[in-house]
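As you look at this complex, bear in mind that one protein chain is not there, while each of the others sits in place.
A, B and C are the chain letters, set down in written order, and residue numbers restart from 1 in every chain.
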Amino acid sequence: MATRTDFGPPDYREMLPPVIKANYGKWLYHERPQPGVLKHVAESGDALYTVRVGSERLLSTDKVRELCDLAEKYCGGYLRFTSRHNIEFLVSDANLLAPLLGELKARGLPVGGTGHSITNIVHTQGWVHCHTPATDASGVVKAVMDELFDYFGTMDLPAYCRISLACCLNMCGAVHCSDIAILGIHRKPPQINHDIVKAKCEIPNVIAACPTGAIRPDPARKSLTVNEDRCMYCGNCYTMCPGMPVADSAGDGVSIWVGGKVSNTRGGPAFSRLVIPYLPNTPPRWPETVAAVKNIVEVWAKHARKHERMGEWIERIGWERFFELSGIPFAEQLIDDFTTAPETYRTTAAFKW
Amino acid sequence: MATRTDFGPPDYREMLPPVIKANYGKWLYHERPQPGVLKHVAESGDALYTVRVGSERLLSTDKVRELCDLAEKYCGGYLRFTSRHNIEFLVSDANLLAPLLGELKARGLPVGGTGHSITNIVHTQGWVHCHTPATDASGVVKAVMDELFDYFGTMDLPAYCRISLACCLNMCGAVHCSDIAILGIHRKPPQINHDIVKAKCEIPNVIAACPTGAIRPDPARKSLTVNEDRCMYCGNCYTMCPGMPVADSAGDGVSIWVGGKVSNTRGGPAFSRLVIPYLPNTPPRWPETVAAVKNIVEVWAKHARKHERMGEWIERIGWERFFELSGIPFAEQLIDDFTTAPETYRTTAAFKW
Amino acid sequence: MADEMKTPLLDDLEKGRWPSFVTDLKQAAAKKASAKDLMGQLEKSYVDRIGHWKHGGIVGVKGYGGGVIGRYTDMPGDFPGVEHFHTIRVNQPSGWFYNTKALRELCEVWDKHGSGLTNFHGATGDIILLGTTTDHLQPCFDDLANIGFDLGGSGSALRTPSACVGPARCEWACFDSLDVCHTITNAFQSQLHRPMFPYKFKIKISGCSNDCVAAIARSDMSIIGTWKGNIRINQDEVRACAQGGMNIQAEVVDLCPTHCMGWDGTTLTLDDRECNRCMHCINLMPKALRQGVERGASILVGGKAPIVHGALLGWVAVPFIKLEPPYDELLEFINKVFDWWDENGKMRERLGELINRQGMGKFLKAMGLKPAPQMIKRPRANPYYFWREGVN
Partner (left out) sequence: MADEMKTPLLDDLEKGRWPSFVTDLKQAAAKKASAKDLMGQLEKSYVDRIGHWKHGGIVGVKGYGGGVIGRYTDMPGDFPGVEHFHTIRVNQPSGWFYNTKALRELCEVWDKHGSGLTNFHGATGDIILLGTTTDHLQPCFDDLANIGFDLGGSGSALRTPSACVGPARCEWACFDSLDVCHTITNAFQSQLHRPMFPYKFKIKISGCSNDCVAAIARSDMSIIGTWKGNIRINQDEVRACAQGGMNIQAEVVDLCPTHCMGWDGTTLTLDDRECNRCMHCINLMPKALRQGVERGASILVGGKAPIVHGALLGWVAVPFIKLEPPYDELLEFINKVFDWWDENGKMRERLGELINRQGMGKFLKAMGLKPAPQMIKRPRANPYYFWREGVN
């Protein structure tokens, strides 16, 4: 029997609770009765309570079943996950809201992540499953969220603050547009294994993969050479070719980026910008990274106006002021020297002391 | 006798009228008593009246002597020129101001160019002296200034409006940061004369001169070939090599750019942006160009807020609105496709209909 | 088994108030040797400060060219359980909604064939089944097919599209994001399952410009809801907001990027002609303000992460498109994009990079789209433009 293929994902309609089916596309407004709880009211008058629960994302089947138990008990057997990997319980019976919240509390499942909170950190595989990481993902996220935990369950920040993590420059966590991004970086050029290169790699593709043109053919060896002066350790050659590993126990670590944003509100989408070029990998709790993120959140929370995202605040006060207020030293690496550099230069004599 | 060399320009101190020598560096404030007249008051209480006179820049020695006559009659024999090629009479005796203005009027020498006026058009050589122009300079300037003349002698515009002209992409007029720029453009690839290329040109330098990499060596002929698909007629190869002329009677013409600025005030310096990719060369009065410039000035004058330069106004209302208000059709060439293109794309879903 | 293994570093991460992935690892490790060895290897990584996976290899299931990420430990002697430890990408239902029956079935399949570890969800949106052996891939897929779950994308293919919660639970969905996601996913099954593109292609779908799936930052094609016509204002509700403590002037009017609003203490005025539909005011007063009635989407193209030539945000290609079933215009547009990219793209060149290399003009022409100022922030500043045949 030929395997059945191309049948596509399950129909989402089968996954919707009755209250949603009934009011699909007819929601009128929402409120946030308390942190972690949304109330959506439909034209029909129906109300749906959503309870958002923080998630470690890396779930065991046991944990998934625990969530199913809860969904069956309180939500008619329906639940969803969010685009930031949180769990959402969909409560149509208002009377079940308080009991659900109580049980979540009892089980240590944190409720929050709505509105002006710090919600889940979008992240990636790290040492758990990927072959190119410069840092771990789940461990750093756990350490940071433990420290920022109070911000998850409250909504008192000036605005949204989205934190993301990616364990290498591939940026699977799409950290490049986050209020705060934690990015794993390598700091040593690839250690070429010529035998592997020769046996397994398509030389022209590896050369084309290098953003800075650091790779040249080495025809004598049927391999490659790397101009180490031009290499900025992105690891893209390794993606293309197992003979060019870049990971290094001592060199690898974490960088911190701030001020990115995705939504089109006010100033619109923006890239995150490098503010700390390197912090060491210090498992299990990455205290330097945790402290850096916490400091940035706190400085922003203290100085920003209401509804001002990280980047909007910094663009208002100026980056020179951000470095002063945050106490982060201004490192040379922060000055762009890639092809996009001219956009970032101060092309005006107007700046602050 | 060896020629005397490297003695440098005349000492500016010899060129300063007594009132300036006496109050050098001690000016306190200025006023604009009327269009074209500045009054500078020094800490000493001394006042200096400057009368600014529009200039064609291309002056005959006779005209220079006429200016000297006036300077001797009213200004103790001193005058200056401005960074935009206007003439400034420096009147220290307030009683001579009115007579000077009278005589200027009688001679048809226009007074103006101060404050929120349209001052002289910075421009270049054009067909008068250069070898690479795509249009004339002095003629276009004369035609445009005749039409905008009333704006020179009044100060009722919302803000400064600096107009500049350059006759080719070398942009000697530094038009790239003007409120309105008139730029000569070619529209045909170079017509290669292989004999000249072979005899006179350094092949690698010509190749390096091409911004789009359109030029390749033609070793057989000891000459060059141009990939016409990649050529955008900048003429830089011709600058390097007489065998590659780009000028063309039918193809050449004028483009219009808006929204640039130099001063660091408010939004700071900015590049001008292309809005009309081509208008024909129609000597002696370039009516299409004159009409286009006038239209832009008038639309801006009508809609901008006080102190809002062309570019500041457009950035506030959005370029989509500028095209609507000005009635200028949006041409494909306006969309950047050079290396700077990504900066110019609309990377947000927020735009106006 | 479990008692031999010491993982003091990981154990430390069971402390603290945020849910711990280490707890999940331990739950799985209690049942599965592979999960246990995963923990062991991870502890080793924590000690060594480096990963212990080899460069991935290509593995898969019959008929598909993707959907599985091959993975092998570099310490098979120490951790034989993860000698093979491939992940399976399972296509999530639109909007990540589930009934518990479906979830429980998934768990069963995964307990049978894999480590018992998952990601809900991967960054692209798939359900990630984390770790199985090569010989289990086909049986696992067969069991998944039985419960109605198909694989997602990997490699140089269309990747699993994803959509925000949309009309299912959000008043701002300007079109049916779930249905569009489902329709696209089904329409392009072959492109999803059989890598034959120059590189990966991602589509993300947000019902409004709040962009809750971060489409603009990380998809080659973002479909983002928007509207035409006036924002509907309920002045009573505006006043209620003011009474409730909102500073309408400071929080709403002053932060409107187009400065098209006014507030005199009783009435909110809005010059809709100048509004750029950024959503800020509506976000702040969901009861008082509603989007215009003529709804549809903008399509942005070219978004992606930094590899190779730097990150790109998506940019406006289609300012407005109506999105109603059967979505023919949309599907046709996607097809055209695929064709043009497929034909012109170099190996590993994302759509945005190709457009940058060739110029947006060529892309627009190929798509039959008319250049419009809405597509750019501002016109070009350099004089390097063309008058070649075909250019207007």
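As a convention for this text, contacts are C-beta pairs under 8 Å (C-beta built on N, C-alpha and C of every residue); 3 or more make two chains touch, one makes a residue touch a chain.
Since the structure is predicted, the reported quantities are computational estimates derived from the model, not experimental observations.
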Selected residue (touches chain absent from view) among A:A47, A:L274 or A:V299: A:L274
Given B:V51, B:L101, B:A143 or B:L279, the one touching the chain that is not displayed: B:A143
Residues belonging to chain B that touch the chain removed from view: 2-12, 14-16, 20, 24-25, 27-31, 40, 48, 50, 54-65, 67-68, 71-72, 77-83, 85, 87, 90, 108-110, 122-124, 126-133, 136, 138-139, 142-143, 145-146, 149, 152, 169-174, 176-177, 205, 208-211, 234, 236, 238-239, 242, 245, 247-250, 252, 260, 262-269, 271, 281, 283-285, 306-307, 338-340
Contact footprint on chain C, counting only the chain that is left out: 306, 310-311, 381-384
Interface residues of chain A (partner: the chain not displayed): 169, 171, 176, 183, 185, 187, 211-212, 228-229, 232-234, 251, 255, 259, 271-275, 277-278, 314-323, 330-338, 340-353
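The rule is short, and it goes like this: only the chains that are shown with their structure count from here on.
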Separation of chain A from chain C, taking each centre as the mean of its C-alpha atoms, in whole Å: 12
Residues of chain A engaged with two or more neighbouring chains: 264, 268-269, 339-340
Residues within chain C bordering two or more other chains: 209, 211, 216, 224, 257, 277-278, 310, 313
